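What follows is one structure encoded as structure tokens, with my remarks underneath.
Complex shown without one protein chain; remaining protein chains in place.
We just call them A, B, C, D and E in the order they show up, numbering each chain from 1.
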Amino acid sequence: MELKNNMRSQVLIDALPYIQKYHDKIVVVKYGGNAMTNNELKDAVMNDIVLLSMVGIKVVLVHGGGPEINAMLKRVGKESKFICGLRYTDEETIDIVKMVLCGKVNKELVSALQMHGGKALGLCGCDGQMIVAQKLTGEVDLGYVGDIKKITTKPIIDALNNGYVPIISTVGIGEDGQSYNINADTAASRIAACLRAENLILMTDIVGLLEDKDDESTLIPTVNVSEVPYLKNKGIISGGMIPKIDCCVEAVRRGVRKTSIIDGRIPHSILIELLTNEGIGTQFI
Amino acid sequence: MELKNNMRSQVLIDALPYIQKYHDKIVVVKYGGNAMTNNELKDAVMNDIVLLSMVGIKVVLVHGGGPEINAMLKRVGKESKFICGLRYTDEETIDIVKMVLCGKVNKELVSALQMHGGKALGLCGCDGQMIVAQKLTGEVDLGYVGDIKKITTKPIIDALNNGYVPIISTVGIGEDGQSYNINADTAASRIAACLRAENLILMTDIVGLLEDKDDESTLIPTVNVSEVPYLKNKGIISGGMIPKIDCCVEAVRRGVRKTSIIDGRIPHSILIELLTNEGIGTQFI
Amino acid sequence: MELKNNMRSQVLIDALPYIQKYHDKIVVVKYGGNAMTNNELKDAVMNDIVLLSMVGIKVVLVHGGGPEINAMLKRVGKESKFICGLRYTDEETIDIVKMVLCGKVNKELVSALQMHGGKALGLCGCDGQMIVAQKLTGEVDLGYVGDIKKITTKPIIDALNNGYVPIISTVGIGEDGQSYNINADTAASRIAACLRAENLILMTDIVGLLEDKDDESTLIPTVNVSEVPYLKNKGIISGGMIPKIDCCVEAVRRGVRKTSIIDGRIPHSILIELLTNEGIGTQFI
Amino acid sequence: MELKNNMRSQVLIDALPYIQKYHDKIVVVKYGGNAMTNNELKDAVMNDIVLLSMVGIKVVLVHGGGPEINAMLKRVGKESKFICGLRYTDEETIDIVKMVLCGKVNKELVSALQMHGGKALGLCGCDGQMIVAQKLTGEVDLGYVGDIKKITTKPIIDALNNGYVPIISTVGIGEDGQSYNINADTAASRIAACLRAENLILMTDIVGLLEDKDDESTLIPTVNVSEVPYLKNKGIISGGMIPKIDCCVEAVRRGVRKTSIIDGRIPHSILIELLTNEGIGTQFI
Amino acid sequence: MELKNNMRSQVLIDALPYIQKYHDKIVVVKYGGNAMTNNELKDAVMNDIVLLSMVGIKVVLVHGGGPEINAMLKRVGKESKFICGLRYTDEETIDIVKMVLCGKVNKELVSALQMHGGKALGLCGCDGQMIVAQKLTGEVDLGYVGDIKKITTKPIIDALNNGYVPIISTVGIGEDGQSYNINADTAASRIAACLRAENLILMTDIVGLLEDKDDESTLIPTVNVSEVPYLKNKGIISGGMIPKIDCCVEAVRRGVRKTSIIDGRIPHSILIELLTNEGIGTQFI
Partner (left out) sequence: MELKNNMRSQVLIDALPYIQKYHDKIVVVKYGGNAMTNNELKDAVMNDIVLLSMVGIKVVLVHGGGPEINAMLKRVGKESKFICGLRYTDEETIDIVKMVLCGKVNKELVSALQMHGGKALGLCGCDGQMIVAQKLTGEVDLGYVGDIKKITTKPIIDALNNGYVPIISTVGIGEDGQSYNINADTAASRIAACLRAENLILMTDIVGLLEDKDDESTLIPTVNVSEVPYLKNKGIISGGMIPKIDCCVEAVRRGVRKTSIIDGRIPHSILIELLTNEGIGTQFI
């Protein structure tokens, strides 16, 4: 980039109030979507997280891995089966889920962050019994899909205190030792709440919440969580947005200062969200 | 068991000098073989480790997982290929190795230890760049089979200090971010040396080193590492025993007080080795 | 003992849940009776305490020393005088009591524990003003027999934190510097309460509380402290048992989880009480 | 500035390797010249320092104050007298120097940094006997101009550890309690050396070292300290540059990794020097 | 002094109960008047403070500097202007006040204390935003005379914890960065209250509070703060005594155990006040 140095320094100085705001605070990032599959975007995310760590922000990375799970299931000749948007998870599936999330995706993220100069520790919900889960109950039986019963923050806090970025696979553990598949948005929301995070950022493949879903110029930049029921009634929050926004609302209700749904397709969307005056996507407060 | 209380207390008291000996010391256990596949033996191992932690011994568990890797490779229709006893590891294979070791075997061990009342943290060589590796060079190209370049003990020490039993998958990480398959015996040996462990225990499916390999009554209980070349010449150490015993020798040479090859097929073999006056198998000093 | 190793390891594993239960907890042992005069029993007690320390239990040993005091009084030609079971303590007597308890019994116990591999520090109620006392008032004047006014736990906590088993002679100190003879059961009970101990164990020369005092098969294993008045009314708790059981009740009321009257004549009775599923004697909860 | 967010984030990411390089390192900045008299430049310097603190760089600010001293001397009707470029400092003058440096300039800098969101502590060489001095000896008597005898880093380190940017007036203290006027460049150089600083930055009103002093395009970006004698011989280093560059050489010789003479007339010159790939002015290594 | 050693040791022993009383406690001394201008008295004060530090008393020294400010104002040809006993402080004056207090008086005290073997750190209200002030409002405009809005004790506590005697100039800092002239008695009173000091000592040039202001034999040694209104009504507290005694009352009301107005003209008046049974002057409790 052919920016002159005076512009470069001005940009850094412009970021100062944001750095001061988040200094020594915890920010939980739910990583997923295109930002995870596109290599260039992935690179940008890793750079963002290392930079945030360097300027004193305590980042916790929570990730999913749906596409890689599907690919592996396919490879072993097992069909992916979804009920109401949730993966039906039989014994064979939970095994594959664990292997792909904890053994492949997680460890690749750990390596990637370290290749960019960060220090990372890969954890899953079993480690130190971080995510204690139970079978999700409901009208339909989803197999080993779990509901979070309790979050143990100690392994996360330990990792942060020891100077690592904790990278978390959301496989939960039942009190009987059974593994459960936990929705990553839900887990990120609960973890953020238990850590009393300053911010929860959900990376998605959409622009944000739109008044008119076909017109990106109708982006709603800020939603007060008390307005959510009204927005649902009006149909502005609908379909796949509902569970995601419920995670946002839940996190804010449990004490997270702010949660943001950001457009992960934009490079450095995390930096733009945290360190500029524009923000990006829709924030829930 | 219908032991009377006076016998029970006597047994506990008999263990006291051994507990005092290992108190606050690090013991590295390489877990593998039947002790890992047989459920009853596995249960006993977990109990042993929790007990050792409780009496103030710092246990580090290093595991392999050959049979599970083979099963998974077979499941995805990929043949296991071995050259001179080492797995040929192409890109597809290293992926499966990582998934099975870090995502399945490791996390199952973490859960199992916690089901027995312990606190565990699952780590692999990528986490905190614990096992930095490079391609193993030699006459034959083995693909992504790695040689250990450097051990970073910080993540292990952190885990111990935070009160966890670290459970380690021996996947290494190259300086370019490439994952490598590392022999678990070798990794355990190097980790023990870098941690200045008091003891390295290799669990195997044999009685120990036998003078006459067909006669278990010829077990050699103690070998001084300086005698190893002689024993190799005589053919007493031969075949698959060679690399395993080389790990023992290497660990002792680098400062581990003692390494033991024990018979993992005997329940509670770790306890017997550490907390009784008999020991079990062959020790190298 | 010709126990096989598999039985040995099973015994150790059987003790695991008990070790976990008391790990990092404080247990106060009032040491006295035959367990203190019989050399074999004494040996067993020392072994028990060293073992308990090793497995992470914080033991505080409180001792009396009646027989040795009597012997010394006799030796200097002074008659032991008891009123209602309490020693009449004139100036000459309190001097002998101090010398025997703090100078002889205490220091012998410190040496004995250290001969068994433990680390011990001998303390009395004067040290760091641990047991502040005042003259016991009542119908009869007992001389320098004291009532506990205040326990300063700092010297005990310091000793535990510095890695010692504190061994305590129950000589108290008045605010005017006068020494007082304090009943060891009472002192142990108050110390246990102030330390918020998990368990107070009183070693005695009886089997426990019996429904029929002539029939050991009528042992009452557990008494809820609320039942004590009823048991006194029925005469089941009577005579010399009354003050001892009052100590138990008082400790439980002030927050000790459990107190036990155990039969010190049985070797390793402390281990049996703490680390087996049988217990021994009568516990008050 | 109308920079787009993607450019903003790119600038931040471009700064990352530099932030990583200086993270947790000490950088000593000698502040003076136009950057101190021009309000806009002063503002930029304060912003730079607060930003550097936020990203984990430990900044120590050393300042002079010649123009303000001259103004005050003039105001009290005292002529400024210079011998070979050094201020002749009689008793009346050293009093004015102290008042202006420690009481006016220093405290205004403390306030200014705090107005920009930093935390600052103003110190002079007397505080905690930080700069122990003695009368400068030489051909001419310069009065209370001092030579540094010893630097006590404790007050500086304490301030850094307590979270402050230390701002230092270079008034020294003799062992007899006499105050001395110390050249700020010299003091900054010695302080940087004693703190084992990563970098010493001298802010000046020149572009840097020029091969042809009348042609700014002949800027020498890097000088190895071993080349300085040659550059002096050739007359490239001459006049007022000599003592300044001697400070650079001295600092590098005593262990500072790098010292830079930067052009303080350029806004954010410190940021450009530390956090961009261009640097600015001349660096001595 | 020709005192015999037995008398010397007796004097030391007599001081013991007072040393024990103030051990590890904070004592704030407002230094001013003759004790600050007379060299012999100044010497004695420095000795007292070093001695008090050595015996474990945490001394905080707060100073004014009226005479030196007047001298400097005169020197620059500026008239000192007082309204109702308070200095009218225009922009030029606040500049002189800062220079004299923070640059001259403060640093001379730091040097003096260190010449007597102490360790000192000079601070003013700007450092670490210790004294946040705002313009004093009232009937008359006094210019930059400030009212204390908030005391930040961190820089004082840090200095004490790092082993220094903090010496404080009472220049305050507005939230807009403006400096304010703060009355030193008021500042000492508020600082003592915020530090929860054991004692606040105001050094003056009077004997103490007299019932008959012309008769020193009518000294009132102790005043309960509740009696102050009555003493004001009776005219016993009047004139310049009123603001000083209001500071005492305010400090006691906000939690300082005792404040004393002592006669700074008596050598070692601080020692006599703190370490003898007589005290000196008038104490408010």
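Just so we're on the same page, a contact is a pair of C-beta atoms (placed from the backbone, for glycine too) under 8 Å apart; a residue touches a chain by one contact, two chains touch by 3 or more.
Everything numeric here is computed off the predicted structure, so don't read it as measured data.
Q: So which of the visible chains would the left-out chain be touching?
A: Looking at the entire complex, the absent chain's contacts are C, E.
Q: Out of E:23, E:74, E:196 or E:234, which is the one that touches the chain we can't see?
A: Answer from the full complex: E:23 touches the omitted chain.
Q: Give the residue, chosen from C:119, C:135 or C:149, that touches the chain omitted from the document.
A: Answer from the full complex: C:119 touches the omitted chain.
Q: Of the residues listed, C:144, C:164 or C:284, which one is in contact with the missing chain?
A: C:164
Q: Determine which one of C:173, C:228 or C:274 touches the chain that has been left out.
A: Only one listed residue reaches the unshown chain, and that is C:173.
Q: What does the interface between chain E and the hidden chain look like in terms of residue numbers?
A: 1, 3, 5-17, 19-20, 23, 44, 47-48, 50-51, 54-56, 117, 266-268, 271-272, 275-276, 278, 280
Q: Where does chain C touch the missing chain, residue by residue?
A: Chain C touches the missing chain through residues 72, 75-76, 95, 98-104, 106-107, 110-112, 114-115, 119-124, 126-129, 154-155, 158, 162, 164, 171, 173, 176-177, 179.
In the analysis below, only the chains that are shown with their structure count from here on.
Q: Touching both chain B and chain C: give me those chains, sorted by label.
A: Looking at chain C and chain B together, no chain touches each of them.
Q: Rounded to the nearest 5 degrees, how far is chain A rotated relative to chain C when their C-alpha atoms are superposed?
A: The two chains, chain A and chain C, differ by a rotation of 120 degrees.
Q: Based on CA centres, what chain would you say lies at the far end from chain E?
A: Result for max centroid distance from chain E is chain B.
Q: Please name the chain that ends up farthest from chain C once chain centres are defined by their CA atoms averaged.
A: If we average the C-alpha coordinates per chain, D ends up farthest from chain C.
Q: Could you work out how far the Cα centre of chain C sits from that of chain D, in whole Å?
A: Taking the mean C-alpha position of each chain, the two centres sit 69 Å apart.
Q: Determine the centre-to-centre distance between chain C and chain E, using the mean Cα coordinates as centres, and give it in whole Å.
A: So the centroids are 57 Å from each other.
Q: Of all residues in chain C, which are in touch with two or more distinct other chains?
A: Not one residue in chain C touches at least two other chains.
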